[in-house]
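Left out: one protein chain. Kept in place: all the others.
Chain IDs A, B and C follow the sequence of writing; residue 1 opens each chain.
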Amino acid sequence: MAVRAAVAGASGYAGGEVLRLLLTHPEVRIGALTANSNAGQRLGAVQPHLVPLADRVLQETTPEVLAGHDVVFLALPHGQSAAVAEALGDGVLIVDCGADFRLSDAGEWERFYGSPHAGTWPYGLPELPGGREALRGSRRIAVPGCFPTAVTLALAPAYAAGLAEPEAVIVAASGTSGAGKAPKPHLLGSEVMGSMTPYGVGGVHRHTPEMIQNLSAAAGEPVTVSFTPTLAPMPRGILATCSAKARPGVTAQGLREVYGKAFGDEPFVHLLPEGQWPATGAVTGSNAALVQVALDPAAGRIVVVAAIDNLTKGTAGGAVQSMNIALGLPEELGLPATGVAP
Amino acid sequence: MAVRAAVAGASGYAGGEVLRLLLTHPEVRIGALTANSNAGQRLGAVQPHLVPLADRVLQETTPEVLAGHDVVFLALPHGQSAAVAEALGDGVLIVDCGADFRLSDAGEWERFYGSPHAGTWPYGLPELPGGREALRGSRRIAVPGCFPTAVTLALAPAYAAGLAEPEAVIVAASGTSGAGKAPKPHLLGSEVMGSMTPYGVGGVHRHTPEMIQNLSAAAGEPVTVSFTPTLAPMPRGILATCSAKARPGVTAQGLREVYGKAFGDEPFVHLLPEGQWPATGAVTGSNAALVQVALDPAAGRIVVVAAIDNLTKGTAGGAVQSMNIALGLPEELGLPATGVAP
Amino acid sequence: MAVRAAVAGASGYAGGEVLRLLLTHPEVRIGALTANSNAGQRLGAVQPHLVPLADRVLQETTPEVLAGHDVVFLALPHGQSAAVAEALGDGVLIVDCGADFRLSDAGEWERFYGSPHAGTWPYGLPELPGGREALRGSRRIAVPGCFPTAVTLALAPAYAAGLAEPEAVIVAASGTSGAGKAPKPHLLGSEVMGSMTPYGVGGVHRHTPEMIQNLSAAAGEPVTVSFTPTLAPMPRGILATCSAKARPGVTAQGLREVYGKAFGDEPFVHLLPEGQWPATGAVTGSNAALVQVALDPAAGRIVVVAAIDNLTKGTAGGAVQSMNIALGLPEELGLPATGVAP
Partner (left out) sequence: MAVRAAVAGASGYAGGEVLRLLLTHPEVRIGALTANSNAGQRLGAVQPHLVPLADRVLQETTPEVLAGHDVVFLALPHGQSAAVAEALGDGVLIVDCGADFRLSDAGEWERFYGSPHAGTWPYGLPELPGGREALRGSRRIAVPGCFPTAVTLALAPAYAAGLAEPEAVIVAASGTSGAGKAPKPHLLGSEVMGSMTPYGVGGVHRHTPEMIQNLSAAAGEPVTVSFTPTLAPMPRGILATCSAKARPGVTAQGLREVYGKAFGDEPFVHLLPEGQWPATGAVTGSNAALVQVALDPAAGRIVVVAAIDNLTKGTAGGAVQSMNIALGLPEELGLPATGVAP
């Protein structure tokens, strides 16, 4: 009585990570794998690490191929999910790793993506207040963006507890897999090794409105976000350094207690002991998020740093975690709790 | 009725990898964790990726602490295993990730290690002819070295089939974790990133006699080995490029068939399709070995390239695989079949 | 009539970089090279890239050895420079790459370093207003810290022009050479490759008071600094992402003009064309600083990103540039204007 899952976009990084996780998920059987330009190829030729699936052949991404599954993971370029979802109908659980259904504000969508808004689906971040309830039994899930996952985990508790002024400043480093597998000159190994560079500076990154949406919901008031993403010379990982002015009366002790409570029962989000700082290397391939907090008295700011794997907790792990909740399975099923380090 | 396992040397890279694997092994319960200079510390402080064990405290490496387990993994500096094994007695399965019991020739041991030979234990490379039989029911296992694992998988089939002259030339690149966690200037990130360098050139690396032992056994005659290890700017992985002169009459087709047969039933060793070459990145964190073969007609040589993760198939994965066999468990239990990529 | 230069601390990263630059400086002849634990060794054994000096032998760091030079570069642990300077007397130009003489506030020094304040020397950042005048003819130079160099170049123009509120938020990524050559476990290649991690979060990094000093001087009022340094998986480079709230009336155009004017005549600091972002890889081994600015209207913040090589412009290049000014030589002499890329 296994869950039968298809993956659309199986030749990309997000799709490959979904498959890596599903391969060890005890309740899932992997069904159709589809791709666009790579359709017709052996999966082993484009995802050589997925050894048990090496001889599977990628099919075209069509409703016919994707039909007949209990769950369909979409790892497609934005703008394509709505049509697939409509064709598959309401009986199937669709987990969209793309951006199409994350934003509730159609205007913000159109401003950042330049196309009509497809709608809003239940948001796959169980750690948000009410997050699990929104997912239980749902047949549609919008998986959060990788940066918003890290940033929301980092700052939502401070905003929910009223500790921080509603102006967040975020600088986040991402591994190169966050930029996808389409070959572009600036993503060549020769270019990225030994180099750090920002991109999308000045609030123009498409993940910014999603952060604003999440942090404003936590704060109960509009939060502005200054977000600078940087590209780091590593394949995976996000290190998000987030800060905001502390409200009067906030103490280091009180700050720590808020985060201790926020994450105390979370299976995947961990407040580190004092003096230990999150390293993305510790969460490579894992669904864990490592978080640390500090109060900088001289600057009057709360600083929170979160480390996740952009492909796992930031994409495919969050997707599987949300699927588990939607299907009524144990939340941690099939999700690595340890990183591959060193 | 779980197997209770202790790990001596839990703060190092080999010990940490053993723990990472045991954490998802369905038949193993993790018992005592010991260290030397790190005894008394939380495991989370030295192995932050092992989140579920973060609050475990490292104990001293003593027989008393290690007693009372079904299996004890030793990840100790060479020269220390014999005393621990003697103290623990014959009832416990001891899996030694170190070098002490790998060599059968006492003279070779003393020449390369400069200390008395401790003995020879059943050799933890199940893929060798008779390899599984030697491990079944055993209470002692000598885990092979990481380089010999890759090289033996690469060349033993050719030698066993009589295809190659008994003079092997091997150049292997290793990730830095192969050099251990003791901080030394030449292992600093600043030194290794962006740089390749050989070490132990001219036959002086301690893994050379182990390769000679394995390949000579496969060939049924003495094989000489020219072995050059190099240090590559990556944390994990071994890429072993191995060649030997082809014996008269060897064809590309025949060569391929020999390897296809040799690995056809192996759960972890895979001959890649023609035209695809092994990448260490595809086996990161996985127990898989990827192998490709070629016949170079102009040079008259067989070239075999193997990729493994030095810490997984090359150390801890091989150790767990051998433990499974020794204990009569399914051989693949607790062992990742997929790599973490990209 | 060449300038004769000695380097104390020639076996470390800062000292090595000073030597790399001096080797192509047309007016400098390299004299004594000293070290501590490495004294007695060939330089080639510890700095194999400095081929023309490979056979030089490192001497003890004593006043006798350092005497008789026109310039002495100090690349020593903090706390040691004052004694050396006193012993060498006022006739020699001493360029201190360490922290001892950077801060003017003795209280801040003692708070961050826990030892008595040695004094304040002319500050080796020629790009500051009055920076060159302070250096001309000087016999003492305090080379700025690597992070303060990047941050000051990034934000001083905005503060000097009154564009920004006096609360700066800075997140800067540094290559591992910034942490020095003393081997520590967290600096091993195995640990840093594939991983980003913060350190010194919450205003405790020793470079913070130096940034406050520089930015406050530029602003003409006290500026607070929230500074989070992160360690990036690359040997060299600093990418500093700096922001502050924009004062009313600031426009993107106006912001750009201020920076255009500030750097228009600078030989080493370059405002990039719109749409191009600084990459540390473009300044590897170079004395250049690449800067880009943006106004984020939604967040109301000025964002400035600067890329330098921490060892060149951030240490040894800044040192040689300041030496050139102090000695009345052309400022660009011996300083690479191009990076080594890719």
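A few remarks follow.
By our rule, a contact is a pair of C-beta atoms (placed from the backbone, for glycine too) under 8 Å apart; a residue touches a chain by one contact, two chains touch by 3 or more.
Note that the coordinates shown come from a computational prediction; the quantities given were computed from them, not determined experimentally.
Considering the intact complex, the chain excluded from display touches A, B, C.
Of the listed positions B:47, B:80 or B:280, the one in contact with the omitted chain in the full complex is B:280. When the omitted chain is restored, the residue from B:81, B:149, B:292 or B:338 that touches it is B:292.
Contact with the undisplayed chain is limited, among C:145, C:198, C:229 or C:339, to C:339. Along chain C, the points of touch with the absent chain fall at residues 13, 16, 20, 23-24, 42, 44-45, 47-52, 54, 176-177, 181, 193-194, 235-236, 270, 272-273, 276, 279, 281-286, 288, 290, 336-342.
Listed here are the chain B residues that touch the chain not shown: 167, 169, 171, 173, 175, 188, 190-199, 201-203, 208, 224-226, 228, 230, 232-237, 239, 241, 243, 245, 277-282, 284, 292, 294-301, 303, 305, 307, 341-342.
On the side of chain A, touch with the chain left out of the figure occurs at residues 13, 175-177, 179, 181, 183-185, 187-194, 233-235.
Operating definition for what follows: only the chains that are shown with their structure count from here on.
Inter-chain spacing, taken between the CA centroids of chain B and chain C, is 44 Å.
The set of chain A residues that touch two or more partner chains comprises 193-194, 235-236, 279, 281-282, 284, 341-342.
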